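Here is the structure we will look at, set down as structure tokens.
The complex appears here minus one protein chain, its other protein chains still in place.
Naming follows writing order (A, B and C), and every chain is counted from residue 1.
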Amino acid sequence: MTDKSKEKSTEEWKPKIIAFLCNWCSYAGADLAGVSRIQYPPNIRVVRVPCTGRINPFFIIKSLAYGWDGILVSGCHPGDCHYISGNYIARRRFAILRDLMTFLGIEPERLNFTWVSAAEGERFAKIVRKTVENVKSVGPNKIFNKKW
Amino acid sequence: MQLESPYIPVLTTIKSIVRENEVNDIKTFEFVFNDEENYKKFDYVAGQFAELSVFGVGECPIGIASSPTEKGSIKFTVKKAGEVTAALHNLEVGDIVGIRGPLGNGWPVEEMKGKNLVIIGGGFAFSTLRSLTIFASHEDNRKNYGDLTVIYGNRESGEVLYRDILEEWEKRDDINVVLTIDREQEGWTRKVGFVAPIVKEVSPSPEKAVAIVCGPPIMIKTTQDVLKELKFSDEQILLSLEMRMKCGIGKCGRCNVGNKFVCLDGPVFSQAELNKLPKEY
Amino acid sequence: MVINIIDDIEKSIRETAKKLLEEKKVDLIIGYTKGSIPLRSGPCFITDASQTGMLVWNQSCDLNLAKYLAKNDDRKIGIISKGCVGRAIVHLIVEKQLNKENITIIGISCEGVLNRAKIMVEIGDKEIIEANIEDNKIIIKGKDFNKTLPLQDYINQLCITCHYKIPPISDIIIGNKKPEKPPKDDFKDLNEIESKSSNDKMEYFKKELNRCIRCYACREACPMCYCSLCFIDQNKPVWFGKTADISDNFIFHMIRAFHVAGRCVSCGACSSVCPMGIDLNFITRKLEKIVKERFDFESGINLEAPPPMGTHKFDDKQEFMIEED
Partner (left out) sequence: MMQKMISKEKISDLIKELQKEFKVFGPVKEEGVVLFKEITDAKEICLDYSNSKIPAKSVLFPMIDTLFSYKKEGKGVKIIENPPYEKTVIFGIRPCDSMVFSLFKNFFSFGKYKDPLVLNRLKNITIIGMGCLEPRTTCFCTSVNGGPFNKESVDVLITEFKDNYYLESITDKGEALIKKIKSLTDADKGDLAKIEKLQKDIESAIPVIEGLDGIYTKLDGLFDHPMWKMESQGCIGCGSCTYLCPTCHCFDVLDENKQDGSGRRIRIWDTCQFPLFTLETSGHNPRTTKLPRVRQRIFHKFNYYPKNYNIIGCVGCGRCIINCPVSSDIRNIFISVENISSKTEG
């Protein structure tokens, strides 16, 4: 592949991002963004989870292994968790996972965590924009490509 | 010249799927071979098994439920238990499944000629016994065997497999069919009780007889005791062993009992043979 | 608590073990014994006071014996514990995996164990026929070579920075040396990698983990890996690949490391048992650093402190969260 075509392909490249959204806040936030007709990039595919505390780190690693370019995890703001402390547990988990993955050479820009409440449709759109920007800055995910 | 690989399955298509029980975790699949030649090569006896492949998921060894006398297709009764069987249960008529086989030794139908057969099965393990019974009761073979007794137990009536064919056998006067369930149930008109006491009740004579036992471990154990009481010798008791298998051809090394491979030298062993092997199954 | 202050640790271990067995205070002593090749040791299980002569203590005792303790073991067990074995026991008690009543911890002041992989790289592929440690030197004899190596350079990195030379709790303590103060910057050895670019880091770890043959010695030797079914063995559903392909290896080691986050007691057993000489401890050390910096927690020190992954604080740092611009 020549350099020119490479440039072209990055230009056209649309990152695939998997978003794990908690049922009570962020999913509702995304819904609100939708019904309010707020535009955001169409790169994300949403997986609804009961709580961010439900998200096993396997989900994130397996998504990367399957070739998703980036991850977005969003839950309730601190103090707002439907299950009282699920998002706090998740925060610790993600903090460690993100630091570890960064240490091992996985670009931290791929791993995006945030809080979005049910009332923050506008914020959700902005977060998605930011996530897409982050993931675009590191290019396609080729971390776990198998040799064969 | 390249050797033909025994690891490569032949392709078959699902012709029919029958739900066997009320819980719906057991289905009987009927396969037809995509290539007629492969069907001709698939020369099996009752009691053998084959490896079913769902491409992308894996393989699992399943006993052949159809009899060689049932021409045109082969049948497998599969319980949804692991990964591959769950994938199989999700398939529909017309889907492609790979088959490797027939594998294993099967019931010794030649050696059993001239003898009375006492076929004792429990639960879902009845599939290869279905094969054997159909084979032995087929008009070409019935004359080769003496009395044919089938004792088949289940926990409850909803679990009884192959109802149609069981009813057919019950109507025939050259097969003695005894059906039993563990506990009384409404609408059940046949025997009630565990398999072992029912065997004792039926009390088959060991004279010129072979007992063929297949079922869950506890049933096998209790039935063996009863058969011993009835003076069956260890040579007269045939069992089909279950072991974890992968390759099915004696290479992957996991299904050994002592120096015997269940997939290659078994799965059918006589009690006398098993007595010589370590109790590691 | 009884504190014996004596010079000859090995002799004292044997005497203590003998006494405990004779007085029927324990049914079993778990300790180290000499391996059949130089610079190696293995576990030994002594039920008879006459066999206590098998027990040894030296710089090759690198296993974490806490691995041999089990929740459902009703025997009274005396266990020879260096600092990290003691920490593992404490943490396992915190995680409700052990009954403290059944365990007699025979604490030993540990000066660190050897990094065998480093020695093997140093002497090439030669066989070591005899090895002795004298005056801070490792004297190695082979068929046609002799080599003297400075002991200090071949001690495991994590032993050099270890704060806990003796177990945090023990019923008996053997050894007279007071723990020296470890260097201030505990995680200096990680700096080099941390400063690299993502790509270089990935290249480095891929090169290391490429050697892995998936024997799972690291998992089996780790006192914290006690799951009855490891995630890699789960097949309903199958989560990750079991092949020795680099991408599968990478995922396995990443998740295994993640699973010991906040639990790893820095015994280095994962590295020292690796037949391929992969320094797996390097990854778990990073986790230790993360946990220490983020949650100010060290595992296996305190019987009361809850494990960091099982608790939370309202004001945990969340600088990594993305924000709208």
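Here, contacts are C-beta pairs under 8 Å (C-beta built on N, C-alpha and C of every residue); 3 or more make two chains touch, one makes a residue touch a chain.
Fair warning: this is a prediction, and the values are worked out from it, not measured in the lab.
The hidden chain makes contact, of the residues C:L20, C:C44, C:I255 or C:I322, with C:C44. From the options C:K19, C:K76 or C:K126, the residue with contact to the chain not on display is C:K126. When you scan B:R19, B:K113 or B:R244 for touch with the missing chain, the hit is B:R244. Residues 35-37, 40-45, 63, 67-68, 117, 120-121, 124-127, 129, 143, 207-208, 211, 213-217, 219-221, 233, 241-245, 272-273, 275-277 of subunit C touch the missing chain (whole complex, contact as defined above).
Touching residues on subunit B toward the chain that is not drawn are 2-9, 11, 53, 55-60, 81-82, 85, 94-96, 98, 217, 242-244, 246-247, 249-259, 264, 278, 280-281.
Simple rule for what comes next: only the chains that are shown with their structure count from here on.
Viewed as a contact network, the protein chains form an open path, each link joining two chains that touch.
If you average the Cα atoms of subunit A and of subunit C, the two centres end up 36 Å apart. Computed centre separation for the pair subunit A/subunit B is 51 angstrom, with centres defined by C-alpha atoms.
Touching of two or more other chains is recorded for no residue of subunit C. In subunit A, no position touches at least two other chains. Against subunit B, in their complex, subunit C makes its touches with residues 235-238.
In the complex of the two chains, the subunit A residues touching subunit C come out as 57-58, 61-62, 65, 78-79, 85, 88-89, 91-108, 112-115, 123, 126-127, 130-131, 134, 138, 143-147.
Against subunit C, the residues of subunit B that register as touching in their complex are 82-83, 86.
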